[in-house]
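Sending over a structure as structure tokens; questions will come in a sec.
Just one protein chain is left out here, and the rest sit where they should.
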Amino acid sequence: MSKHPRKRRQAKTPGLPPGTLLLPPDAPAPEVHVFGYGPTECVELDAADDSALGDLVGRWPVLWINFNGLGSGELLSSLEQDFGIHHLVLEDMANPHQRPKVEIYSDHVYVVLRLQHWGEDGHTLEEEQLNLVFGKGFVITVQEVLGDPFDPIRHRLRASRPLIREAGADFLAYALIDAVVDHYFPLLQVFGDDLDDLEERILERPTQATLLAVKRARRRLLGLRRAIWPMRDAVATLQGDHVPFIQPGTRPYLRDVFDHSLRILDLTESYRDQVGGLMDGYMSSVSFRMNEIMGTLTLVGTIFLPLSFLTGLYGMNFDTASPWNLPELGQPYGYPVLMAVMALTTIGLLYGFYRSGWFELSASSAKLAARDDEDA
Amino acid sequence: MSKHPRKRRQAKTPGLPPGTLLLPPDAPAPEVHVFGYGPTECVELDAADDSALGDLVGRWPVLWINFNGLGSGELLSSLEQDFGIHHLVLEDMANPHQRPKVEIYSDHVYVVLRLQHWGEDGHTLEEEQLNLVFGKGFVITVQEVLGDPFDPIRHRLRASRPLIREAGADFLAYALIDAVVDHYFPLLQVFGDDLDDLEERILERPTQATLLAVKRARRRLLGLRRAIWPMRDAVATLQGDHVPFIQPGTRPYLRDVFDHSLRILDLTESYRDQVGGLMDGYMSSVSFRMNEIMGTLTLVGTIFLPLSFLTGLYGMNFDTASPWNLPELGQPYGYPVLMAVMALTTIGLLYGFYRSGWFELSASSAKLAARDDEDA
Amino acid sequence: MSKHPRKRRQAKTPGLPPGTLLLPPDAPAPEVHVFGYGPTECVELDAADDSALGDLVGRWPVLWINFNGLGSGELLSSLEQDFGIHHLVLEDMANPHQRPKVEIYSDHVYVVLRLQHWGEDGHTLEEEQLNLVFGKGFVITVQEVLGDPFDPIRHRLRASRPLIREAGADFLAYALIDAVVDHYFPLLQVFGDDLDDLEERILERPTQATLLAVKRARRRLLGLRRAIWPMRDAVATLQGDHVPFIQPGTRPYLRDVFDHSLRILDLTESYRDQVGGLMDGYMSSVSFRMNEIMGTLTLVGTIFLPLSFLTGLYGMNFDTASPWNLPELGQPYGYPVLMAVMALTTIGLLYGFYRSGWFELSASSAKLAARDDEDA
Amino acid sequence: MSKHPRKRRQAKTPGLPPGTLLLPPDAPAPEVHVFGYGPTECVELDAADDSALGDLVGRWPVLWINFNGLGSGELLSSLEQDFGIHHLVLEDMANPHQRPKVEIYSDHVYVVLRLQHWGEDGHTLEEEQLNLVFGKGFVITVQEVLGDPFDPIRHRLRASRPLIREAGADFLAYALIDAVVDHYFPLLQVFGDDLDDLEERILERPTQATLLAVKRARRRLLGLRRAIWPMRDAVATLQGDHVPFIQPGTRPYLRDVFDHSLRILDLTESYRDQVGGLMDGYMSSVSFRMNEIMGTLTLVGTIFLPLSFLTGLYGMNFDTASPWNLPELGQPYGYPVLMAVMALTTIGLLYGFYRSGWFELSASSAKLAARDDEDA
Partner (left out) sequence: MSKHPRKRRQAKTPGLPPGTLLLPPDAPAPEVHVFGYGPTECVELDAADDSALGDLVGRWPVLWINFNGLGSGELLSSLEQDFGIHHLVLEDMANPHQRPKVEIYSDHVYVVLRLQHWGEDGHTLEEEQLNLVFGKGFVITVQEVLGDPFDPIRHRLRASRPLIREAGADFLAYALIDAVVDHYFPLLQVFGDDLDDLEERILERPTQATLLAVKRARRRLLGLRRAIWPMRDAVATLQGDHVPFIQPGTRPYLRDVFDHSLRILDLTESYRDQVGGLMDGYMSSVSFRMNEIMGTLTLVGTIFLPLSFLTGLYGMNFDTASPWNLPELGQPYGYPVLMAVMALTTIGLLYGFYRSGWFELSASSAKLAARDDEDA
């Protein structure tokens, strides 16, 4: 499970010519969805073949083409002819292991971001690459197979919201990027709740299964950070002054997206701290239980070793004919007196242990939780 | 308890249009308080509805409008019309999870800071966002529900202090920001005292409840750092040369605020060091007690296992008819001699333990404290 | 084994004149392979002696000379005359312990990269230095003895791929550097799989051999990072604007190589995190087994010490003539009653241990794996 | 003890007007000492009241006024009138919790440094703020109550050393700052010696008192770093080109001071490393003693548990009428043979322990020291 993301990483054989589009072998055939809109109209198309795409250029103020799936190299290649997309951009789309980044070409801006969502088992994070190219009057988005967080934007386009319908392709690009950035908030929230659960489990009863869960959380967080850190840089580039095709009115909105990405980064880093603390917590929880275990043994040993010595003493076979040898054995009340001595010894030892805080040390987790509540 | 700050963080659904003001659902209706003042007069108003605000513009040299609560979207929206506040500023006000920052717009400067104060239980830190917008002749502050640290400034305004009454809106903005920055000093002082208490508890008797308290302190500190680090950056921006609406005479004062924010950061970072040390201290304190426990068991075992062996020896049933078999049993002084041997063995072992520093090792915490005093 | 790379590092005696070419003593005689090509032709030569090299200059648009082995100082020196290579470049070639770097001379650009591959034992990483010099119309590559990742490029040259055949020496240099950068992907993949195996071994049964394996992995990773970090810087320099001999059309390709080097760095750093976690995992796994061991002893001790006390009790030799002394010994059912008491004590203790989660704590690794699966 | 520096930090109530000089409540009345000098003359005055100060301006080429104590607000305020000191400077003087810094005003340069010295108990570090203002022809120094490291400079002034007497106020300022920077050298030396002692105590016999001492050292170091890090920045600012009132000839001297501050920082950072190592050393020393303790118990248990089993065996009461039941008991040499068997078992076990390096492991500290010497 955990190896797959890494295994997939090596799709390209080293040394291959840069001109070849090597699609992932199991990529499904793409679905193409087209939005063409302006202040007054909004048309939706499902383009089955690529020949249609070239004809759409320039028909509406803004053209948004969304590819769902990477299976068709010809479709990708047609982008080169119809929109002048640079060949390296197509290669990066075809090899979906890019880091989030912004690349500025003369005719368009290429943005790579990464989408993550919880897998079907609810515990693993699946990842896909979102490619976004925007230029004069067009936005092209290319995704791998999984769902996207763009439905609210589609709805706004259909609902004729003036802010987005009257703005240009750069505003649409902003809206899409904003949606990608914001989709990390609910993701991180679930992750944070998982961490809180894990923290409780560690305090209550640390097992090696818990340790495995900590490791899994750490690996998941690593994946998140690997997507979020460069996303921050990419969005920072976008909000800068030197990015073409972005109108001045859109800039404050991009600054806002940058702000969100900083908040996401803050969250990620605070989770990192928490995950680091989990490991510490596990170790100290295990140490603590070790103290409990050894405390039990020490208690039992400290009480029964002296008692056993006493019983051994009076089990010796010295010749009691001599009055110096074990005279206690001959006393009529020897046994009850010994029993009393042993009982007193036991009580004394237990009291000593109580005084030194022994039983507090090995308090059960239930008691701990109770004490913790009054402490808080 | 600890999850709430994170849960609240996700107020905005990803993909929503940027034009919508989504107020926190449980926000109370705002109280609006207005100060209009100049060198010669100072008027206070409680504005119940928003229509009044537009009329106040320009009446006095400086106008300070303070919103207490976020409950009314119309009121916020009226700021857009009356003062030309940018829509994104209003959104950030309505979604009170912003990081401290400074944003410069053409007509005004927007400052976000965060206020923290101890909750009712005295242990949790509650946080709210303070929004401050200042421009030519006006300062607008928007707070969430909790109290503010601005009463001394209100008092100074009423008391006709010339320094503040004769200065412009930028000086008022400075005074308010200064109050926010300085409110962290007493907060951190309480936090530091808590850490000192925790440190003592850990040395005296480390329990898992103490561990929980360390975790809580770490989380609290994390929240503080998350508010203070970007506050430093925001104040650094403000003291720079390129911020509009700030007169040269106010700059040294802002540099002074920056200095305070650096001192607060220093304090926070030294607490961070201390919290990191607490975890180490806990682990070593637990290890130390483990040594005490094992030391006790080893002491008892090392003394009584040999003694029990001796008693077992003379409990054997060899046929004493043979003079080679256990001749000691037949001696008239066998038992007292054995007792003496055992007493000497015990004394010898105890002396050996004493010589190797055993009892020092397992000194009680009371003794430790005493020795520590003479050490210091 | 692990010392060799370091030992070799000191090939140069301090204070030697910079004018001497000190070749590694055991370097084999070089094989020289020459490609001369342009859009229309592609010639391959095996140059046996150095006199031939000077004649080749300028015959084809692009000349690629590949040296395999460092054994001949004259051959290297001839480069100074024929291509004007700076003497310091030759020295760096002869002393193959350079960090990856880019050095710009007036007549050529000198690039040092490092190649690594798994040794014959499949566990150690062997390293060699790849020197690449390119200028107007020529590329010279100098390798130590091991294989190179350039075969696909040779194939493309022979196959008359237009992209490479029509481009200049700078594009060939790009293709070679790209191949070197990309050859780290499969390498890191194997390394990552090894780490995953190691992680499992640590959880299942941590031995000191496992610890050694962790150390070896750490050292291997260190070697990788030492090659990859400066490679990133070198490639970053190459994609900059101020490198001569690079045509504008090649720049996006170099930016792409830079991107790959960033991804390789990301991978390396995430492995670093994982290796750091292995050490933690080892320690906690050992601690955990310690708990198991001590748990066993405590269980056995807690059950048998009280039982042995009871048997000792009834092994005492008090004079049973007195009815107060050990009257139980004379009871006809004394023994079965005692046995029952001891059995009940044992069952009670075991139940107590069960209730406090003792047996869960010392669950075997097999069980752990099972529980882990359902947990995931 | 350790809380005081932090408690004092909050002298200012948040929100107070910046125009108020709030002196520390327990500050003593200031002593004012004046040096006026030039190449040919040097006059010393003890100015009792502030009226005198204004008259001194301009009488000599250089005027040095030293305030010892912060108790008089009027005296401070008079500096504003007589020397044009900015009000914020006076506030920073009155609130002696500033970080080391340099602030450049139009008429003067304000330097804050911090002095530390060992308290009366020889273990705590007491701290005070040194304020230094210099401008055209004057230097003003304001200290809290404690002593200063300026006596050698006073001596040089009186002794008519030409270097200082012929130079301007900037050279005096340099000399004073140099003295402050250099006073950290002996301080750090004592601190380092303490660390060395602590290191030895930890190796020999780690107690919780030692742990406390480590904590105290860490806190002391924290205080030092808090003073030294920003001092480095302040001195770096001073040696820059844009500081007014500093003549070109003084610059190399300031660069020299900067160099010293770097060396002090190096020392501090290496102590930090050492303090971090102390904690590690403590933990491993405690672990090591734990091994010793457990080794003792294991040795005793492994020898006496089998022996006691044997004695128990021959203490059983099987009916020896049957020749199969414990025939050894009836042998005439049974007891000596058993004793021999037990002695051989013991010797064998001890030899086994010796072979596996048991006794080395639990070597006493004395032996350790001896072996260490021959090791070094």
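Order of writing sets the labels: A, B, C and D. Residues in every chain begin at 1.
Just so we're on the same page, contacts are C-beta pairs under 8 Å (C-beta built on N, C-alpha and C of every residue); 3 or more make two chains touch, one makes a residue touch a chain.
All values reported here derive from a predicted model rather than from experimental measurement.
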Considering the complete assembly, the absent chain touches shown chains C, D
Decide which residue listed in C:A27, C:L56, C:L163 or C:L305 touches the omitted chain of the complex. C:L305
Touching the absent chain in the whole complex: find that residue among C:G84, C:P336 or C:G352. C:P336
Please identify which residue in D:F150, D:F245 or D:Y335 touches the non-displayed chain. D:F150
Could you please point out the chain C residues that touch the chain left off the display? 1-3, 6-7, 9-10, 12-19, 86, 88, 91-92, 97-99, 101, 103, 105, 121, 123, 205, 207-209, 211-213, 215-216, 218-219, 222, 226, 279, 282-283, 286-287, 289-290, 293-294, 296-297, 300-301, 304-305, 307-308, 311-312, 314-317, 320, 326, 328-336, 338, 364
Those residues of chain D which, in the complete complex, touch the missing chain: 149-153, 156, 161, 163-164, 175, 178-179, 182-183, 185-186, 189, 192-193, 196, 199, 203, 252-253, 255-256, 259, 262-263, 266-267, 270, 273-274, 277, 280-281, 283-285, 287-288, 290-291, 294-295, 297-298, 301-302, 305-306, 308-309, 312-313, 315-319, 322, 324-326, 356-357, 360-361, 363, 365, 368, 371-372, 375-376
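By definition in this document, only the chains that are shown with their structure count from here on.
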Could you label the chain A-chain C interface same or different, taking same to mean over half of its residue numbers are used by both chains? different
Fit chain B to chain C on CA atoms, both being copies of the same sequence, and give the resulting rotation angle in degrees, nearest 5. 145
Whole-Å distance, C-alpha centre of chain C to that of chain D, is 41
By the touch definition above, chain C meets two or more other chains at residues 315
Building nodes from the protein chains and edges from chain pairs that touch, which of line, ring, star, complete or other describes the result? line
According to the definition already given, which pairs of chains are in contact? A-B, A-C, B-D
